[in-house]
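This is the structure I have questions about; it appears just below.
Excluded from the complex is one protein chain; the other protein chains are retained at their positions.
Chain lettering (A, B and C) follows the sequence in which the chains are written, and residue indices restart at 1 in each chain.
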Amino acid sequence: MTDRKTMDDQIRRDFPLIYNHPEIAYLDNAATTQKPQMVLDAVRDYYEESNANPLRGLYDLSVRATEVYEDARELTRAFINAASTEEIVFTRNASESLNLVAYSWARTFLKEGDAVLITIMEHHSNLLPWMQAAKAVGAELHYLEVDVTGLITEEMFRAALTENTKLVAMTQISNVMGVQNDVKTFARIAHENGAVFVCDGAQSVPHIPVDVQDLDVDFLAFSGHKMAAPMGIGVLYGKRDLLDRMPPFLYGGEMIEYVRRDSATYAELPHKFEAGTVNAGGAAGLAAAIQYYQTLGFDVICEREEHLSRYAMEKLSAIPYIHILGAADGAAHHGIFTFTIDGVHPHDIAAILDEDGVDIRAGHHCAQPLMKHLKTLSTTRASFAFYNTENEVDRLAESLAAVRAKMGYK
Amino acid sequence: MTDRKTMDDQIRRDFPLIYNHPEIAYLDNAATTQKPQMVLDAVRDYYEESNANPLRGLYDLSVRATEVYEDARELTRAFINAASTEEIVFTRNASESLNLVAYSWARTFLKEGDAVLITIMEHHSNLLPWMQAAKAVGAELHYLEVDVTGLITEEMFRAALTENTKLVAMTQISNVMGVQNDVKTFARIAHENGAVFVCDGAQSVPHIPVDVQDLDVDFLAFSGHKMAAPMGIGVLYGKRDLLDRMPPFLYGGEMIEYVRRDSATYAELPHKFEAGTVNAGGAAGLAAAIQYYQTLGFDVICEREEHLSRYAMEKLSAIPYIHILGAADGAAHHGIFTFTIDGVHPHDIAAILDEDGVDIRAGHHCAQPLMKHLKTLSTTRASFAFYNTENEVDRLAESLAAVRAKMGYK
Amino acid sequence: MAHNTFYNEILTDHNMNPAHKYELPDANMTLEGVNPSCGDDIILQLKVVDGVIEDGAYTGDGCAISQASADIMLDLIIGKPVEEAKRLSEIFLRMIKGKITEEEKEELEEAGILEDIAHMPARVKCAVLGWHTMEELLAEE
Partner (left out) sequence: MAHNTFYNEILTDHNMNPAHKYELPDANMTLEGVNPSCGDDIILQLKVVDGVIEDGAYTGDGCAISQASADIMLDLIIGKPVEEAKRLSEIFLRMIKGKITEEEKEELEEAGILEDIAHMPARVKCAVLGWHTMEELLAEE
């Protein structure tokens, strides 16, 4: 136990906001994470030592800026084991990554009568882009339903596919139930069915090792800000032959080869998809975040998060009147616990916990169809990162245990 | 003169990269600017004191993050004198802002046979989105030609409009010739013609006071990174009634009201256009940059940049074999000098200047149709910001004067 | 910035034991108010006779703040002329923006406990839901 506490301290010292604010138990990590010192330093260092518009300048500073930016791409490639940096497109966030695929791939290659399959547990960012793209081309949007544990079996998946299913979009880890989908198996089955497989990695890439070649997904989207990087930088991985055949999405500077008055040809991958001045400062931050992850290692990260998950499940499920969505096994939650307390509105729970310095989220978690499917309007969610501690779980549990009394229940 | 030098020093002390690297004369400000200390501090401070996912959390930290983000919006509104913060959409950069209008307004409201009018001097980011949108709906793309001085007269503008012109997109200041277009007059004429007027403010907002209500433009796009803010944050101003009638562009979290399985309603302005987790860190940086601008004041900024422009015109035009694009009057250049030197390729000029620590750009400046129109493939560009000095102009001029000899000309 | 006492007895009591949360059989005005972003939902019913609010009630779902605020509002306005209710509502909405005097706050009676909501922007919509609904309803007259 002392080992764990020592490690807690070491890690927390890396995160200024956490370290300087012991009064806060930050448990809204599925929404966004805090940033380690070295990430903030890397961003600053970029602006103080290497800032220029990357990719075009012939002078030293611009060469340095380009190096920072392209080194970040290489680090990102290695982090998810993509075959080539050409397959790594920097975007603003996971939402933009998914929209890019929906505009550029889906609206180009889907036809009337085709079907898009998503699951009922998708985040709005992995739902609305497909709903709109399907509408635009006259395709159907199919939902794969799940039960309260959130589990999708191979059978369920096969049953949800039709011969018209040309695109499957699925999250690897649910931001509501924390359940992990067997993306590798589903991608294989989708491919056998002739469908392209889009994986929403917003909640998985920050928490488990993700290897796009092993999973064999066609696209993977994730956000830097949910994995210790600054806001404003996200990633789209796409298989090269797919990206190659897709038209550009955003048009402008940096993504062209030749521009004539009435036509244009476009730059090679990945630049074709990066219009306008790139976010090199954000990329520098993402690179540092990846290095932070690599130094700590997924062994440690997963062990800590799994431990916290088990511990939280134990503590939370002991509270009367609480109902936790998803699996009974804590380890299956990947740090995400969404729950209700009888008789207390989730917004009130979050507000009361705030008074104790415990930061959790309340609402629909950008998953309204899932909420409706689970027959609840709104819920409360605590979500952990590797820098959280048992002590914070205790604070959460104590606060929650007092909520009903504070609301006037005897 | 001492006054100017003292001011130079004061200002340069605010910019770490410039202050710590006196060996560099950074003259590529039209591409991106350097960042003052207070901007870097504001970003860091956001992440160390207020970081959370804005807009949704009920806890204090998220409330603070929301405040930072929405305060930045209010500052931006005031900076360009928009009527309401609902008219300020944060994007990644000017390119994305223009794409937003092209996808959401142009592809919705333009019809076959309509015409889009742009000028031959547009940056690719204010050209390709319209070329593509026009193609998608079957509209025509018309170009307004300019002569070597870049001047567009009212007559020329009227002549270029047709009764089918439904959208005019024009830069306020050219990133190649530095010439300023009389956007106010052209917007009025465009409106009389029943067209919507999109103003590309990427090169104007950082250099002259821009008042969207006075100009009466319908949309204005600009980038933070060209005005001392970090990369990854840009702005789209749009008139409320236009934005209101436009469909969303990117879909996902934060931009919805209700999501049902087969339909959705969208959040109010401006959130309807901000899908996914917002870039609050970037907004904090933009807010600080605006405050920096306000503290210095456009009086000072314009005076300094005009002075540098006149001085540069004097020095550069004295160099033999040089040809400067655009007006003969230095003050008309807004700090932007694009030129060629007989017998030396622009890339070689930039590379030779780099050896002297003078950072300028060479290439097509994302304006290939203009280059072709001006019968040159590629040019060299030096561009100034308020923190540049006479001494840097001297260094530029000396380096340039030596280029031909270094290339072996006698 | 601690709002330690925000969920105080007055608030929780109005939420747990509301005086006016039922259907009003002889209401002559009814309006539903909804906060899309958080799902709060209130159906406000009033019985207005000769310009006076003779009775009022509400039903609905939502957080304690939205429900208690509606109950507190009804306590305050039942028996008052419509114009007076509008005046009080205007004061209440100004209070939420942090712009009223001590005297004005006293006029609001128990509703004054919601003053601190100004520091909780995400909850402002909850606190004002009932009041906005009433304003809309009375504006219909």
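Here is the rule we go by: contacts are C-beta pairs under 8 Å (C-beta built on N, C-alpha and C of every residue); 3 or more make two chains touch, one makes a residue touch a chain.
Just so it is clear, the model here is predicted, and its values are computed rather than measured.
Q: What chains on display are touched by the one that is not shown?
A: Listed by label, the shown chains it touches are A, B.
Q: Have a look at B:Val89, B:Ile352 or B:Leu396 and name the one touching the chain we're not showing.
A: Considering all chains, including the one not shown, the answer is B:Ile352.
Q: Using the touch definition up top, pick the residue from A:Glu257, A:Asp342 or A:Glu398 that touches the left-out chain.
A: Going through A:Glu257, A:Asp342 or A:Glu398 one by one, A:Glu257 is the residue touching the chain not shown.
Q: Based on the whole complex, identify which of A:Ile11, A:Ala25 or A:Leu58 touches the chain you can't see.
A: A:Leu58
Q: What is the set of chain B residues that contact the non-displayed chain in the whole complex?
A: Counting over the whole complex, chain B touches the hidden chain at residues 344-348, 351-352, 355, 363-364, 377-378, 406-409.
Q: In the whole complex, what residues of chain A lie against the chain that is missing from view?
A: Against the missing chain, chain A presents residues 56-58, 60, 62-63, 66-67, 257-258, 265, 267.
Note that only the chains that are shown with their structure count from here on.
Q: Report back the single chain whose CA centre is most distant from the CA centre of chain C.
A: B
Q: How far is the middle of chain A from the middle of chain B, if each middle is the mean of its Cα atoms, in Å?
A: Taking the mean C-alpha position of each chain, the two centres sit 31 Å apart.
Q: Which residue numbers or ranges of chain C touch two or more of the other chains?
A: In chain C, the residues touching two or more other chains are 37, 120, 123.
Q: For chain B, write out the residues touching at least two other chains, lowest number first.
A: 56-58, 60, 62, 258
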